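All protein chains but one are shown in place.
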Amino acid sequence: MSESDHTSPSEGGFAPSRRTILALGAAAASTVVTIRPAFANTAVSVLNCQIPVPSPDQAGNFIAADGSVVPPGTPGAFPPAPRPLTGEEVKALLHNGPTPAGLDADAAQAYVKYIGRLHAGTSGFTCFASLQMPR
Amino acid sequence: MSASVVARLLADPAAAAEVEDWTAVFAAARGESLTGSLAFRLKGLKLPDKVGRLLADARGAAEAGRTQALWEAEMARRALAPLGLPIVLLKGTAYVAAGLAAGTGRSIGDLDILVPRTALPEVERALLAAGWEWVKEDSYDDLYYRRWMHELPPLIHSTRDRMIDVHHTILPLTARPKPDAEALVADSVALGNGLHILCPEDMVVHAAGHLFADGDLAGGLRNLWDIDRLLREFEGAEGFWQRLHDRAARHGLLSAVHRAGRLANDLYGTPVPEGWRVRDGADPLFKSRLLARDGWGHPTRRALRFGFYLRSHWLRMPPLMLARHLWRKARRRSEPA
Amino acid sequence: MRRLELRIGPVSFRIGSAWAGPLDQLECLYAGYPAAEAPCDFTVRLEPARPWRRFLRPSVAIAGDYWLPDTAPLPLSLGLLAAEMGMNLQMALGQRRYLLLHAAAVEREGRALLITGPSGAGKSTLAALLGERGWRFMGDEFALVGLDDGLLHAFPRAVSLKNEALALFPDVAPERLGPLLEGTPKGTIRHLRPNDEAVARMDQPASPALILFPRFDRELEPAVRPVGAAEVFVRLTQASTNYVALAEPGFAALTRLVTNVPGRAIDYATGEQAVALVERLWEEVR
Partner (left out) sequence: MAGPRFVADPPEAARTVALETLTAFYHAPSGTTHILAPPAPQILEALAGRPGEADEVLARIGERFELASDDAPAAIAARLAELEAAGLVRRA
């Protein structure tokens, strides 16, 4: 975020006196942060959740190393996860934790990338969203 | 059982005095996405305090949903304004944008818009440029949507997480009725801010067609309530019923509109012309399906619901295409891992 | 469907279950709680994940007025946990009367301490410890901020304690403990019923006085850092499941909270350190 000098909070927002210096910020800076709905970590305790990889409507397709869904048999891609991953397993993977039992380590990384690309409305998204920790 | 209590309360708020188990009413109403509609319908009645509190909460939730739906429509308008096209709002967003009674307290999910079919590519480009993304990248589904469906594959906004369905007509192209999509757009009504809604008759035809000629009737009690509200609001206009008849016939949806009228009349006491009130052998099945939810909010009548699910596929596709579609789905499921 | 009704603070639940076991355990755990206030705010259903899963390797699906896709069923041995999760889910998705913060809370002299942070920060354990040491326990999962009054309303559910944390509570009466639940997503856990005072005074709200962001690690040196209002605001929006849904009343309640109540982050390595830090900070904000 950019900064403004000499703006004191006691002046009640953005009506400071003349000669206050206002920095316009670098072109690449960001001055707007939008509050989005949070499942928060609440859902971790709320929810014992799981994520199918890929989602049931794409069942049978493979997962490429970058997490995209590709036709079965695509060279270099991984077969679907043999079972849905649990929220706890995904959380561990996101923090470079151990590979879940029964999974190949490289495949697991691809699955995590797949999960990172999930959208609202697709199977597994709410579970993934619930793992996002506020920092 | 309890869905019928919800329907009864919507039709006749005074019946609230006889309700014994409000917990069951709330569970069933939530299951049918009718809590907001019910809460506005019962507003002002003398009810136990706690009931009144829960209804006030439901009204608050509906108001927040309304704000969000209108905002999503506004953001779509901004994204599409440079194209200079008529953007026709459909369903719940249209009802609230036009201030219709059907929008009061209504739950609204995705944003549904209708645009001329020839404009689809530019609409798609403009939405993608303004932050919408495809929900999934699956070539079969994509092709399936483009060849056979009445809408683009669903798009979702990357930061607002809201979906938009871009329609170019109101029924799948494979369905037997062929609505006159050009007439839907040509006769739409401008709201004054660049957005349009369907004309009153088309709005009823769309709601009825969506309910009885397309889906599996899940959430149908809410959709039928829309139809009740729309018919009551429009019926005072001179010649409305004749125009509705003509318009329904033109879109090939006369039987769906008649069924909607009969069932709305049965469940909600909706006024319909004398001549519409004929006996129909299938109506009781539809009615049972619409009311298939108990006081725990749990769906009932499993076999009946499954029957309507099959029917929805049947309606969307001619038999050979249906067989091919199911075959592909089945093969994809069973492909070796 | 078997049925149990339960009131926790201002919220009444109706819980239906296809099996007697989870409801019997729930009834024991919440013995002494007040009767539900009709109609119930929320319905929770515990039902077989598939029809045959009622008897054959019974598996409990969590359903109710509000639900999320992706919820995995639990074995019947964890039915009590399923009921607890079901209640959490209704609150997280359906609560509209209060701003819901994922936080623990305790009270002294009518003033409340809010403890928030990611799971694993030790919220529950710290609140439960304080609750046994002269503070009134108000809840370990959700703190309810009144939209009209700005007060903190108690929601004193049973505390879910990891097995290791149980050693910190050697003196609690055995009847306050729920069954040992093994193999939960959080490992072995056990529920602890809040003490009689917490239950008896659950309808008394308190005025929020301090917002604490604890961080626990055995390697940490005890430390305190002030947290500015803007940071508290953003962190609490992320710790709230209904902030966005509440729209303007939520904004009003949360900005009022963060402009009136100071925020502090603390690091601690043991429960004793945490309690000492809390007592010290509490004196400072008096």
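First chain written, first letter: the chains are A, B and C, and each begins at residue 1.
We take it that contacts are C-beta pairs under 8 Å (C-beta built on N, C-alpha and C of every residue); 3 or more make two chains touch, one makes a residue touch a chain.
Just so you know, these numbers come straight off a predicted model, no measurement behind them.
Undergrad: Quick one: say which of B:38, B:64, B:244 or B:292 touches the chain that got left out.
TA: Spelled out, the listed residue whose C-beta touches the missing chain is B:64.
Undergrad: Even though one chain is hidden, which residues of chain A still touch it in the full complex?
TA: Touch with the absent chain occurs at residues 1-5, 7, 9, 11-14, 16, 18-35.
Undergrad: Just checking the interface: what residues of chain B touch the absent partner chain?
TA: 64, 67-68, 70-71, 74-75, 78, 81, 131, 159
Undergrad: Suppose we count only contacts with the excluded chain; which residues of chain C make the list?
TA: Here the touching residues of chain C are 228-230, 233-234, 237, 243-244, 247-248, 251-252, 255, 258-259.
Keep in mind that, in the parts below, only the chains that are shown with their structure count from here on.
Undergrad: Measuring between Cα centroids, what's the chain most distant from chain A?
TA: B
Undergrad: Please state which pair of chains has more C-beta contact pairs than any other pair.
TA: A-C
Undergrad: Give, as an integer number of Å, the spacing between the C-alpha centres of chain C and chain B.
TA: Using C-alpha averages as centres, the distance is 38 Å.
Undergrad: If you average the CA atoms of chain A and of chain C, how many Å lie between those two points?
TA: Centre separation, chain A to chain C: 25 Å.
Undergrad: Approximately how many whole Å separate the CA-defined centres of chain A and chain B?
TA: 32
Undergrad: Provide the list of chain C residues touching at least two other chains, using ranges where the numbers run on.
TA: Residues 245 of chain C touch two or more partner chains.
Undergrad: Send over the residues of chain B in touch with two or more other chains.
TA: Expected reply: no residues.
Undergrad: What part of chain C is in contact with chain A in the complex they form?
TA: Its residues touching chain A are 68-72, 74, 81, 85, 88-89, 92, 102, 118-119, 141-142, 160, 184-186, 234-235, 237-241, 243-245.
Undergrad: Could you please specify the touching residues of chain A with respect to chain B in the complex?
TA: So the residues of chain A touching chain B come out as 34, 36-37, 55, 57-61, 68-69, 72, 79-80, 82, 119-122.
Undergrad: Hey, which residues of chain C end up touching chain B in the complex?
TA: 1, 14, 16, 37-41, 43, 45, 47, 63-66, 96-97, 245-247, 249
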